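Every protein chain of the complex appears in place save one, which is left out.
As written, the chains take the letters A and B, and residue 1 is the first residue of each chain.
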Amino acid sequence: MIMLGDFDFGVIVTALPYLWDGMQLSLLLTGLAAVGSIFLGTLLALMRLSSIRLFQWIGAIWVNFFRSLPLLLVIFWFYFLVPLIVQGQVDAFESALIGFVLFEAAYFCEIMRSGIQSISRGQAWSGYALGLKYSQTMRYVVLPQAFRNMLPILLTQTIILFQDTSLVFVVGLADFMTSAVTVAQRDSRLVELYVFAALVYFVMCYFASLSVKILQKKMHK
Amino acid sequence: MNYNWNWGILFEEPYFDWLVSGVEWTLFVSAVAWIIAFSLGSIVGVARTVDSVPIRAVATAYVELFRNIPLIVQMFLWFYVVPEMVPDDWGRWMKRDMPFPEATSAIFCLGTYTASRVAEQVRAGIESIPVGQRAAGLAMGLTTVQVYRYLLVPVGYRIIVPPLTSEFLTIFKNSSLALTIGVAELLYQARQIENYTFQGFEAFTSVTLIYLVLTMIVVALMVSVEEKTKIPGYGIQKDK
Partner (left out) sequence: MIKKIIAAAAALAVFGAANAGAADFYGTLKKIKDSGTIVVGHRESSVPFAYIGPDNKPIGYSIDLCMKIVDAVAKEVGVDKLNVKLVPVTPQTRIPLIANGNINIECGSTTNNLTRQKQVDYALTTFITGTKILAKKTSGIKEVEDLAGKAIALAQGTTNERAIKNAIKDLGIKDVKILSVKDHAEGFLALETDRVDAYSTDHILLFGLISKAKKPADYEVVGRFVSFDPYALMLPRDDSAMRLVANRTLAGLFRSGEILDIYNKWFMKPIPGGKALNVPAGDTLETNFAVQAFPK
């Protein structure tokens, strides 16, 4: 039995620079994946809401397809099998990033769809009445408001995305989680490193979601 | 792409058996974890709506704790850390004598994690019931327990059937993470088949299809449950 007093904090202190490198990769992956998947998700949402049948179908199939699969499976696909199809090297980071963007876009799509639906029809109509084209109406009238309304939910989903990036551990990409496991196994200090990793994730995600809540309150004033 | 396709491999022994046993483990782990998630999540969710401040605080702490740590980290905590933190005898039991140590850890991990998400749904369901109904119940002379037992819980649950469906799907998909601690579930078997036969495409394609089909079955089942449990005029209208 390991008591708190037996904890070897020294192991963590020595490993900090290495863990920090991992954390930077986690944050970079989260940031890029969030931007990419919000963009793609918005496109998909517009497709689902478009009047063209084909677009509706593509959007619906995309969303239902990816929401039926475990993220882990998607990560494996992009890491092992996609390079075989494209016949070239795909950087582990890039393959993970592409996987995350395609997968998370399905979730962001649904958020953006309800965001767009929350904007009253009259606004779009007045846009058209002013002589704006569809693209202009969306870009200048509907989407900015939809983003604003959905900002807290988009941010919450991004926090979930940050947690999900820890799954790249299965393909050995050196994110925070992978780095923690590497050190844990190298120094046989599982307890210290895993508790530390949990603590770091908890503090970051807890305060991030707290900030989102505060933001939400401010917006509702 | 120079790749030797061989779909027949999936139906050869022992690979077909591996896939079948992978499906069984995935379903077993998800189902048992769901029982934990549903019962524990209900308790925590109800606890978040009661008047007692300490009870609410404990329930809130539970939700925040489990929601803000990535599932894979929780998986490692349950499997590697917990047995080292308890008295040695228990730790040894957890590591050796407990039936299926890997699967049991995975079930507890998935169950307790998903419970925090179920709790949020339960709370939302109960909170969506107008305060007037609770007041009316109390005014009729019902105790708080009775108000929950006969009014808030039954109505609340019927409102949240759709989000609970998606939580069940989440647990089913998340069960794939059990492979990181060595549970031979579906995705684990796909990788094992790839390792033995080098037919990665076939293995992963079949597993992808299995996940899609299982999801569709679950969704279809739950749609009929939703139909039966729907309260007319309540809840969110489905968009057409």
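General observations
FYI, a residue touches a chain if its C-beta (ideal position, glycine included) is under 8 Å from a C-beta of that chain, and two chains touch if they have at least 3 such contacts.
Please read all numbers here as calculations on a predicted model, not as lab measurements.
Contact with the undisplayed chain is limited, among A:Lys133, A:Arg186 or A:Lys213, to A:Arg186. Residues touching the missing chain, restricted to chain B, are 80, 83-84, 92, 95-96, 101-102, 180, 182, 184, 188, 191-192, 194-195, 198, 200 (touch as defined at the top). Touching residues on chain A toward the chain that is not drawn are 18, 79-81, 83-84, 87-90, 92, 171-172, 174, 182-183, 185-186, 188, 190.
Rule of thumb we're sticking to: only the chains that are shown with their structure count from here on.
In terms of their C-alpha centroids, the spacing between chain A and chain B amounts to 21 Å.
Listing the residues of chain A that touch chain B in their complex gives 1-2, 65, 67-73, 76-77, 80-81, 84-85, 87, 117, 163-164, 166-167, 169-170, 177, 181, 190-191, 194-195, 197-198, 201-202, 205-206, 209. If you check the complex, the residues on chain B that touch chain A are 1, 3, 64-65, 67-74, 76-77, 80-81, 84-88, 91, 169, 173-177, 179-180, 187, 190-191, 194, 200-201, 204, 207-208, 211-212, 215-216, 239.
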